[in-house]
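What follows is a structure written as structure tokens; I'll ask about it next.
What you see is the complex with one protein chain gone and the rest in place.
Up next is subunit A:
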Amino acid sequence: MAKHEIKSPIPGTFYRKPSPNEPPFKEPGDKVTKGDTIALVEVMKTFHEIKADAEGTITSFPVDDGEPITAGLTIAELD
């Protein structure tokens, strides 16, 4: 059961990688501290970083890379 959910403040397209040829920012099992960039959301052709707003270990990313998301959607779960 997730203890904390990180939500996207904006709608757009969800990306876990800084660019298509690079590895994801974070994988499930990785520890994060507040302020770590964990994903990008592309909104109207501009990219915005989503940062961790709590400390913990990532248990899952409920959204697939490259999927459209709405504002307020949970994009990562922390333990």
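Odds and ends about this structure:
By our rule, contacts are C-beta pairs under 8 Å (C-beta built on N, C-alpha and C of every residue); 3 or more make two chains touch, one makes a residue touch a chain; residues count from 1.
Simple rule for what comes next: contacts and distances are computed from a predicted model.
The listed options are "M48 family metalloprotease", "biotin carboxylase", "GMC family oxidoreductase" or "CoA transferase subunit A", and the UniProt record of the chain not shown names that protein "biotin carboxylase". In the full complex, subunit A makes contact with the omitted chain through residues 10-13, 43-46, 66, 68.
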